[in-house]
Every structure is written in C-alpha cells, then in structure tokens.
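To keep things clear, I will list the structure first and then write my remarks on it.
A single protein chain has been omitted; all remaining protein chains appear in their positions.
We call the chains A, B and C, going by the order they appear; numbering starts again at 1 in every chain.
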Amino acid sequence: MTPAPLFRIQDLHVRLRHRGGERTLVREVSLSVRSGQSVGLVGESGSGKSVSIKAAMRLLPRGTRAEGRIAFDGGDVLTLGRRELARYRSREVALIHQDPRAHINPTRTVGAFLTEGVVHTGQMNRAEATERACALMADVGITDAARRLHQYPHQLSGGLLQRVMIVAALLPSPRLIFADEPTTALDVTVQSDVMAILLEQIRERQVSMLFVTHDLDLAAAVTDRLAVMYAGSIVETGPSAEISARPLHPYTAGLLQCRPSTAEVKRLTAIPGRPVAAHEAGTGCSFAPRCPFAVERCRAERPHDRSIEGRTVACHRVEEIADRLEERAS
Amino acid sequence: MTIPAHRDLVLDVRGLRKTFHSRNGGPREALRGIGFSIERGSCLAVVGESGSGKTTAARIVAGLESATSGTVVVTDGRAGGKTRHGVQMVFQDPYGSLDPRQAVGAGLHELLKIHGMRRRADRRTRVSELLESVGLDDRHAGRYPASLSGGQRQRVAIARALALNPALLILDEAVSALDVSVQAQVLNLLADIRERTRISYLFVSHDLGVVRQVSDTCIVLRNGRLIESGPTADVLDAPRQGYTRALVDAVPRPGWRPRRRPA
Amino acid sequence: MAVTLGTAGELTRRRFASLGRPALIASTLVAGGLTLIAVIGPWIAPYDPDATDVLAAHQGPGARHLLGTDSLGRDILSRALAGARLSFAGPAVIMLISTILGTALAIFSAWHGGRVDRMVNRLLNVMFSVPGVLVAVLSSAVFGSGFWAPVLALGVVYLPYMARVVRSVAVRERHRGYVESLQLAGMSSWRICLRHLVPNVLPIVTAQGTYGFGSALADFAAVSFLGLGIQPPAAEWGVMVSEGRSELLDGALQQSLSAGTLIVVTVVAFNVLGAQLSSRSGGRR
Partner (left out) sequence: MKRDHTPRGAAARKIAATVAGAGATVLTASFVIFAGLAAAPGDPVSQLLGAKATDEARANMRRRLGLDDPLLERYRHWLTEALHGDFGISLTSRQEVTDLVGPRLATTFLLVGMAALLVVVVGIGLGVVGGLSRRGRAVVSALVGLGIAVPGFVAANALIGVFAVDLGWFPTYGSGHGLLDRVWHLTLPAVALSIGYGAYVSQLTAAAVAEESEKEYVMTARGRGVPAGVVLRHHTLRNAAVPVLTASGLAVAGLVAGTVVVEQMFAVDGVGALLIRSISSKDHPVVTAVSLIIVVAFVVVTTLIDLLQVALDPRERATS
C-alpha cells in the first residue's frame, strides 16, 4: 500500500448562510496531495475552487460553514485548537494569493511583510528572518534584496510583488503550498517567469503544492495530477498529462476544445450556456444542461465517482462516451 | 511603405504618437510613432502586454482620445461628422458596458431613434433583428443588465455597436473577462458576424490564442513601439523578433514548460 | 484636504445601513409623518400658536394643554406643531440649493475630467475648509437675521458635501464602457448626462440629500437658537429651545425638552433613512 497522503480532503461541503437559508458553495469534494506532489485544481468562476482552499486554511468568511474532513499529516484541520491552528498555518502550510497588491499591507515595508510570519510565531528572530529572506529573494531572482526590504509595495511591479509573496511563503519552510491563481493578474511572459521560479523552488525543497487556476493548459503543464471542478464539485481527477491528452468527463473535454490555440485556426467547439454555481445546480448532474451527451438519467440523478482508466470521473455515461469525446473535437 | 491603389482600406493610421502628461510623474510616451491599416472586411489584431499602448491606440482610432501627432483615416463610405459613427467599440468589462438603469430593448430603441429611425414599428423590427444577430431574442429586450450573465451583456454590447452599421468595430479585450466556455461562444459569434457582413475588426488583446482565431493580420506592440507586423499565422508561427518569440513561447499549451526570463 | 468628509460619510452610513429592513420602514414612517406635520401643522394645532394668555403662563402638562404652556401662556403643543413648518422649510431650501448646484457641479466636473475636475476638486476642498456654523452666523451679520440669510449660507455650506459624494460616483460611471460607447454612437453630451448619468447618480443624490436634510435641520435650528435666524415670537423649534432656556433655570423643562426632542427625532429619522437609501443604491453592483 502507498503511504497516506500528506494532505487529504474528504467529502467537503461548504455552505453559506443566505437570506435565512443556506447556499451550497462546495459539494462533496474529495482530493489528496502526496508529499512532494503538485496537484492542480481547475475550474471556471463560481466553481468553488478558491473556497475549497480557504476551507483548507480555515480562512472562510463569517457565515460560512465547512463540513467533512480535511486532514494534514493525519491531523484534522477543521477541529484544530487555536494553538495548533496557528502552528499549522505558520509552519506546515503557506498560501500564495492571486492579487499580491491587495494581499500585502500597503502601509508596511516589504521587509516587515516578509518577516512577520516567522518572527511573530516564534520561529526566528528578526535578524535571522531578514538574512533568510535576503537569501530567498536572491534565489527567486530579486536583485538588490537589501534595498527592496525597505521599500513599500506600491514601489514594486506586480511580477516582483508576486515573487515577494513566494519568498514569504517559503520563509518558514512549509510542507505544502496553496497557490490561488498566483499568476492570473500577470502578463504572460511574467507568468511564465514567476511560474518557473515557483516550480524550481518547490522542487528543490520537496514542497507539495495545491495549485488553483482557471487555466487548464497552465495547470496541466505545471502539476502532476489534476482535479477539474464544476459547480462546486470535482468532475474528474487523474494524472495531468493523461487528462489533457484524453479527457474523460464531457466538461473537461469541452474546456479543452473551446480554448483557442495559438498554433492552428479552427472553429471553436463552444459549450452552450454559462457556468453555474453549486447552489444553482438542480438535482441531477450539474453539467447536464450544457452537456451534449446528457440523457434522462443525467438530469434526474446526481452521478457518483466512477473509477476508469486509473481516474475518477463523476459521469453516468463515462464508459459509453469516453471514446466519442475526442471525435467531437475534430 | 507604399500602399497599392486597389486596396480597399477601411482604416489607415500613420505616425501615431501619444504622450501623457501626468502631474507628478513627468511625461509618459504611450505611443512612439506607429502605423497600421485594415482592409475592408478583415480583422487586425493589436497584441501586447500591459503598458504596450494597445488600448491607447484603439481609443485614438475610436476618437475617444486625441493623438499627440499622426493621422487616422477612416473610410466608411459616409460623410463623417465630429464623431466617427463608422467606428464603434466594445469594451472589456461586461459589467460596465451597459447602462444599468436601461432595459436592453429601450437602449437599442434610443440608439436607432437618434440615428433617424422615426417609426416605432421599423425600430421594433430592427431591434429584433439585432438581438437575433447576436444570438439573443425578443425576450431579452425587456431585461435589465443586472439579470444578464457576462456573456449575454457582451452580446448586447455587440448588438448596440452593430445597430449603427459601423464599417469598423473595435473590440478592446472584449472577451478577456469571460469564462473560457463562454468566451468561445462570443468568438464564434464574432466570426459569424464578419462572415455575414463586410464589417472590419480592430481586435485588441493580450491573448495570442484568441488573436490566432479571430484575426487575419496582427501587429505586436511593446512600450509604444511597433515590434512586428504581418499575417497572423506568419507572426505567430515564425516570429522574427525575439520579443514576439518570447510572447508566443510564454503561452501555456500541452507539453509546455514555464521558463525563467534571462536576467 | 486629502481625506474627505465624503468618505467619512460613506463609512458612517454603512454602519447605519447594517440595521436592515425594519429600520428602513420605521425611519420612512417617522420621517414621512414629521414631513406631513410640517405641511398641515398649523391647521391641526389645538390653539393659536401665537395667542398669549398671561394668566395661564407656566403651566405643566395637563388635560387642557397637553405639553403645558410657556412663560407667555402660549400652548407648547400648538407652537411645536405650527413650528414644524418653518423648521422644515429651512433645511428643505438648503438641501434644494445644495443638491441642485452640487449635482450639477459634480456631473460637470466628472464629465470634463482632467484640469476642470482638478479645479473643481480644489474649489470643493476650500469650501470644506471653512467652518459651516461660522459662515451661517456671518451671513446673518452681513445680510441681517431672518430666514434667507442663514438658509442661503447653509445651502452653500452643504454644497461640497453633496458634490463630493456625487462626483465620486459620476467619475466612476463616466469611464464605464456604456458612456463612452454612447459618445461613439454620436449622442450629445447633454443627452448622455441627463438621460444616462443623472439616472445613475440619482440614488446616491437622494440618499445624500436625505442624510443631509437631518443635519441641515439641526444647523438651521442652531442659527435660530442663537438669535440670528428666525426671530421670536415666530414659532420655530430652534426659537423654542432658546425661549425655553430661561424657563429651564426655574425647572420648567417642557418647552425646551419638547422642541429639542422633536429636533433629535427628526434628525435620527432622516439620518437612518439616508443610510438605508444609500446602502440600497450601492448594493447594485
């Protein structure tokens, strides 16, 4: 048997109090990340991918409730006490946000931002933290580190600021990094640069990563495994290369086909309708209204995870349609 | 570059310069002398990263901004007034592209009315036509923007632009804010419209995949300078400039690896 | 001034707004009721508010005089009801002036942007940096006391508050795609401003106007209280508080208390209503 994964989400439900009732944001999500592994969590807006990460950090906003089990190294994250939670957040995991400018306090210096995490949780004194921050800044290609420490966020470009965010994440030597759309706000060439730096650093240090993005091509290129989310649920999980080469869920296939390529021109196979949020989905498969393969059963009954070709796919008809998904593309 | 006389140009831009004067930061040159042209019925893509000047160029062509120097000639076959009715524009943000306090149909009626369509019955027919041409129908006429999805809003914005029969439609990152699955629908719609009519597009985008799908020719801008231009297929498949190469290489695709920029 | 009272008001209103729907209904009822009294007050007053009766002076609350009588024997309830009209007329005119001029200035400024906008902004800052009470008091010094001097002065004092808030919304709307595409469609600036910009800033104008009405009412009463606005023996709440002050030392609270309470209730009602309207207008996006 393989050893237990470093991080595991089982049957996660996230609900939000809304006008007296409750609204489902995330439904029955299960996911695991092994030591040293990178997993991509891919979905469009409202799919619940960012909410899942916030639940894993216990950073959900007020009025939101998470149920299920989130295990890190065997311990249950959702029931951690105050002290253990602080330890988990400060030493075991780290979070890289999408918009570094909003997530770094504009009135404090870059140095204060970088070191606060390790200094105020008693992992290093300020001098050690500063020294290590300088070393890491050099590693991620930030020149003139000593000067940068005294600058304010508004004096740095977006790409540079995101590298500062990466340094902040690496500083306490975490075992798992959550990256929430870390490059979405950046230009493509900067994205490539920042992504390369991030990958280089986590590989060197054997850090695991859960990478959240809306860009399936990007996720497939930088992760070992992928989980594709739609309307608050995971519809397909499997090795990244296999999923992008041969998608088994109609939604994954649709996403791959509607993405315009830089290399060839063809009429795009669009998915009709618009992406829905978890609470808008009916009783059946949430993708059924947009799915060209949907039958009566799909609209009536929510599909369970099926194992096929070493993957997990939430589709009633996966065996029947697996081979027809690619044909549609051409 | 001389232009053969037989080419039917809808837009001809030459020597475009734009300098912004901010009060504290000193002058900033957004465009440093660029030129391009669009043949009737074709689509030119303007490609570049943030700060390249692509949006400034589009806004100058539309007449929303004035150039510091250079010429913009629009040939729409009609007598032009102060604003160029022959040029219409669709903007990036689907939430800002429509007046939140005006129903879709009322907005279209208003546009047609100020352009001389007096009879209500005529306008009603035209509104139906326009909605249909962007994949919507009369049921959407009574709706307010708040009840429409992002993709539907951009469709309405396109219908509004088409209402004035422009010779040139500027699309400024018009599909960038949409989810991929919806983006594809709108891209297909734009292709259909161009097939049906003789409209030309000026398509501003940072997304090379999208550019490849919609445009015939493209120009690459960087820091206000024109780096490279030509047929889109040539530019993207065999870029001649290092910067264009870097742009193309940075787009994730199967088998792609992110690369650090040389320091 | 870099940080604005406008922003402060925004934050402040958001606190009130958290009170929710019951607050909206209650404040609408109270504000509406008081406004109705301001219109019909003189007709429903049980006694002539100006009729003196020295023999019946200084009476406490009782069956004949529900709120008692003042030092000249006038019925306090009647004076409070009849006084509502002048007390409301002042702030109504003040808000009319500041709303119309402030909104026009804000839209003008937002539409032209650039240098015009910077100049208007500077003008507003200068107007902010002059204390309002002082302007009202000095206006009475120059033009003489009465209704119009403080009202015109306060109308100008309240203008920047309105203009600042409306301008921020108008600037945001100005640069949205729909306004620019209307320009490209060849619509005249006038039409775009009147048919598209004004409707979109109207909710915030109403909210700010309602909110400001409460403060304007208090300020106008204060000027009358100082003896520089409405003059005795006219019935007006500020005048009543002032006249009640001398009775206070004899332990007769009712005149100053009833007029004071009316002022406070009115201000609270309009503040809460303004906050509710503003949170509802902002919730659009």
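Note that in this section a contact is a pair of C-beta atoms (placed from the backbone, for glycine too) under 8 Å apart; a residue touches a chain by one contact, two chains touch by 3 or more.
This is a predicted model, so every value here is computed, not measured.
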Self-check item: Option touching the unshown chain, where A:30, A:45, A:121 or A:269 are the choices
Solution: A:121
Exercise. May I ask which residue of A:22, A:99, A:200 or A:224 touches the chain that does not appear here?
Key: A:99
Exercise. Among C:106, C:182 or C:267, single out the residue that touches the unshown chain.
Key: C:267
Quiz item: Which residues does chain C use to touch the chain missing from this display?
Solution: 1-3, 5, 7-8, 11-12, 14-16, 18-19, 125-126, 128-134, 137-138, 140-144, 214, 218-219, 221-222, 225-228, 238, 241-242, 244-245, 248-249, 251, 253, 256-257, 260, 263-264, 267-268, 271-272
Quiz item: Which positions on chain A touch the chain that was left off?
Solution: 57, 59, 85-91, 94-95, 97, 99, 102-108, 112, 116-117, 120-121, 152, 154-155, 168, 172
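As a convention for this text, only the chains that are shown with their structure count from here on.
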Quiz item: Which chain's mean C-alpha position is the greatest distance from chain B's?
Solution: C
Quiz item: Max contacts between which two chains?
Solution: A-B
Exercise. Quick one: report the Å distance separating chain A from chain C, using the average Cα coordinate of each chain.
Key: 52
Quiz item: In whole angstrom, how far does the Cα centroid of chain A sit from the Cα centroid of chain B?
Solution: 32
Quiz item: Just curious, how far off is chain C from chain B if you go by their C-alpha centres, in Å?
Solution: 48
Quiz prompt | chain B residues within the chain C interface of the complex | solution = 62-64, 81, 83-85, 87-93, 95-102, 110-111, 114-115, 146, 157, 160-161, 163-164
Self-check item: Complex contacts: residues of chain C adjacent to chain B
Solution: 176-178, 180-181, 183-187, 191, 195-196, 199-200, 284-285
Exercise. Within their complex, state which residues of chain A touch chain B.
Key: 44-45, 141, 143, 187-193, 195-197, 199-200, 214-218, 220-222, 244-245, 254-255, 258-265, 267-272, 274-275, 290
